[in-house]
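All protein chains but one are shown in place.
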Amino acid sequence: MNDFSSAFTAALSLLASGDADLAEIIALSLQVSLGAVFIATCIGMPLGAATALYKFPGRRTVVVILNALMGLPPVVVGLIVYLLLSRMGPFGVLGLLFTPTAMVFAQVILIVPIIAALSRQIVEDLWREYDEQLRSLGAGPLRCMATLLWDGRFSLLTAVLAGFGRASAEVGAVMIVGGNIDHVTRVMTTSIALEVSKGNLAMALGLGMVLIVLSLAINGSAFLLKESGLRKHA
Amino acid sequence: MNDFSSAFTAALSLLASGDADLAEIIALSLQVSLGAVFIATCIGMPLGAATALYKFPGRRTVVVILNALMGLPPVVVGLIVYLLLSRMGPFGVLGLLFTPTAMVFAQVILIVPIIAALSRQIVEDLWREYDEQLRSLGAGPLRCMATLLWDGRFSLLTAVLAGFGRASAEVGAVMIVGGNIDHVTRVMTTSIALEVSKGNLAMALGLGMVLIVLSLAINGSAFLLKESGLRKHA
Amino acid sequence: MSEALQNEILPLEIEELTFEAGGKRLIKEVTHKFRAGPRTVILGPNGAGKSLLLRLCHGLLKPASGKIRWCGAAADDPARHQAMVFQRPVMLRRTVAANIDYALSLRGMDRDARKVRVEKMLESTGLSRLANSPARVLSFGEQQKLALARAWAVKPRVLFLDEPTASLDPAATHAIEDVIDAIHKAGTRIIMTTHDLGQARRIADEVLFMHRGRLLESSPADAFFERPEDEQARAFIHGELLWWDQPETRLQ
Amino acid sequence: MSEALQNEILPLEIEELTFEAGGKRLIKEVTHKFRAGPRTVILGPNGAGKSLLLRLCHGLLKPASGKIRWCGAAADDPARHQAMVFQRPVMLRRTVAANIDYALSLRGMDRDARKVRVEKMLESTGLSRLANSPARVLSFGEQQKLALARAWAVKPRVLFLDEPTASLDPAATHAIEDVIDAIHKAGTRIIMTTHDLGQARRIADEVLFMHRGRLLESSPADAFFERPEDEQARAFIHGELLWWDQPETRLQ
Partner (left out) sequence: PSKADEEKFITLASTTSTRDSGLFDFILPMFTQRTGTQVRVVAVGTGQAIRLARGGDADVLLVHHRKSEDAFVADGEGIRRYDVMYNDFVIVGPAADPAAIKGLHDAVSAMSKIATVKATFLSRGDDSGTNKKELSLWQMAGTNVTGASGTWYRETGSGMGATLNASAASGGYTLADRGTWLAFMNKVDLVIMVEGDPRILNPYGVIAVNPAKHPNVKVELAQQFIDWLVSKEGQDAIAAFRINGQQLFMPNAQ
């Protein structure tokens, strides 16, 4: 049990020391996962909303696929991105393997389905209410989508946060495509995995606590933003 | 690129061969992730609903914490469960480390926040409509919770599926607490990780495809159940 | 009204009741005593605060200040003895019959008794034919009837009705008025709003007139309709109170 | 009605229109031609199918069989020239003013013109005071007014109104009737439902009477109210058509 207390001490002293390496790792973690969430939101939300709204043939299949892809195994995604970006792969010439860009890319693939599937559910529930009214007002499909995403934004935030949770906690994909290279692609989760494999469990736990605190901070800010928005727009 | 085609061949021949080892691994994977989802649903849904309904002091903090814990790093969760169940840990005597039970336990910790946070959002949206009506009918808090979970069950299914996605794709926690021991705790995701570390990428991809097909099958069944339910209960 | 049917939770006293939301004072120092017996109809233009007042009395909203007191003998658990029909009916995602059954089950009625009561309610409101339809696909008028059936099913001692016949056809309106009358005769206290002045005349024993969140007049119905004391009330019953034309000062 | 204001998308012909949902035939072989000009009021008991018919005509529901044809000159894009006020108003999650503004922006009106028009609409419906309130906290009557303002704002050639004054106070009802009259005079075709027979008499040029999904009678208003041909219609205008009492056979 004193692993936990030494982890706590490790976490505190890590944070207190203002260690430059730790700061670098935290910055890269945030950059990668927030970048991935941003891009995935831009793709996943319209995708989810479109699946909720449009009555195209095969719509139900798409719904099932999106739901199923919430369970994309990170290692497999990492592998696919690796094969694509590898020197022998189709995009090898770009030299993106083992760069933060590759990590963002892999995470986008992982979380687009999460954001899309959850958005679909939320937009679909809202659409049941808005459907006839919006069509009566003459809103075309694109405009309907935009309206539903806007009016549902406070609920949709939870979908985005679920995506962020997955991105910030994820280690399998970023490990493969980033390579966990010190000072280049090392992020919080890969550092934790490294400390575990060194048997330095207290440090691993300490880093884990730091990561959870980061996540709390981001979720807390999102919540405050939402509350102030809700107050204004009911 | 021929990695992909050989992966495809690998996947097909794996499935066609009816390999007993593969069947064992698939069975254990399903057992662990479905077991974890079942338990996490029983805990997470009421938790989410309670957070949506009750106006207790610190409610907003709980909301933020639940959202943030969607980003619990699997490696850290694995580590904590490992420390608890390890020989030297408080529950060491139970001898649960490196058993499927330990894996279920770790996954439950990982996905309870996901199911709870997403359920909270969905129940909260429904509650806005039901609130005054249910209170007027004299429903107490517990009854309100039950009613909202029941009436929202078709939307809540998506939350459960998100939890299932995380559980079935997750490798970090089950690797640490399960140990990926052949014939004992080896599941699809840990097998994939192993093949990757062996450099056997085609086999890893092939297993990945099998896993995704499994996930599609489960999501497809869930969708059909939901559709037939929706038809009956509108 | 027989001794036995005496209303156990009344009277209801509200005192200097105020309600605020969205940074506005929406109900302003309303004081009134609802005694057992008469049927009360609350009148007033759109946005006067009628629905808010009903929801405050019913305990769904928390007042900013002021008191709401149930002073009757059984007043320790007043919530159990009230029911309300909302202006915008909320249908649970189940069948018509199950909606009523749900309300009954909350009062702890057993399965068999529930079944009988549900059927009786559906008959009285003409919804038997729709018993097994999902409640949410009903027409608006049908939903309003169902909401009434659901509220009435639990045999409340006090029944709040927020424009219960606004979307009903003329015959249904009369039928429901008869139902309300029967409920009243059976000892249930009726407190309702309506925009149908004819209906108000037919039903009301006592009229409350609200305007801009204030209770401007409360009188016996006859007195109110013959010679309302308040100037706005007079304009209102002549269908002339287009209040958005009036400067705020006229209210003073 | 001047030549210039001629209604470009009318007439609207519906032929043998049927609608089914939930395994039931809810609209049964309705045939009618809505010409440019008169105000049509659809009457009928709750659940007759009035709202369904309006939504079918407005293109929101797909008929199971039968035809809906806009035969006017500008009929290639009829949706642009219609608007509807729903029985259960749906308010977007924005302010009162933004709700109207949204409708206008969909018709491609530019920002300045929108601002002017929004203000005009709010004034005409007495909602100016609430312009910046979130629309969803309005009282039911206020929401109904806003829904009307929003529909009317886009200057439709055909306006469907589903019980537009059901929850309005008496004065507002009269005011809105005046507004409807003005809209009509400006050349917009009014097709509405109401349960207020007095209102029907005041507004209708033509009356359609529906019952159990069938169109039983369509006559000029005067003729309808003086001597309705249909037996049910007669019972209805005397407030006696309690249709749940009647066996299905009487419909034949």
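Things to note:
As written, the chain order gives the labels A, B, C and D, with residue 1 at the start of each chain.
By our rule, contacts are C-beta pairs under 8 Å (C-beta built on N, C-alpha and C of every residue); 3 or more make two chains touch, one makes a residue touch a chain.
These numbers were taken from a predicted model, which means no experiment stands behind them.
Seen in the complete assembly, the chain not on display touches A, B. The missing chain, though absent from the display, is touched by one residue of A:Lys55, A:Arg87 or A:Lys232; that residue is A:Arg87. Within the whole complex, the absent chain has one touching residue among B:Ala162, B:Met175, B:Met188 or B:Val210, and that is B:Met175.
Interface note for the absent chain: among A:Ala27, A:Ile181, A:Val213 or A:Leu230, the touching residue is A:Ile181. By the touch criterion stated above, the residues of chain B touching the omitted chain are 82, 85-88, 97-98, 175-176, 179-184, 186, 190-191, 193-194, 196-201. Counting over the whole complex, chain A has residues 86-89, 92, 95, 97-98, 179-182, 184, 194, 196-201 touching the chain that is not drawn.
What we mean here is this: only the chains that are shown with their structure count from here on.
Where touching is counted per the definition, chain A and chain B have no chain in common.
Per-pair tallies of C-beta contacts place A-B first.
Multi-chain contact residues of chain D, defined as those touching 2 or more other chains: 22, 134, 137.
Contacts with at least two other chains are made by residues 234 of chain B. Pairwise chain contacts present here: A-B, A-D, B-C, C-D [touch as defined].
Residues of chain C touching chain D in their complex: 21-22, 44-47, 51, 87-88, 126-130, 133-134, 137-142, 145, 163, 166-175, 195, 197, 235-237, 239-245. Within the complex, the chain A residues that touch chain D are 129-130, 132-133, 135-139, 143, 147, 151, 233-234. Here chain B touches chain A in the complex through residues 1, 3-4, 60, 63-65, 67-76, 79-80, 83, 89-90, 113-114, 117-118, 120-122, 125, 155, 158, 161-162, 164-169, 171-172, 176, 188-189, 192-193, 196, 201, 204-205, 208, 211-212, 215-216, 218-220, 222-223, 227, going by the rule given at the top.
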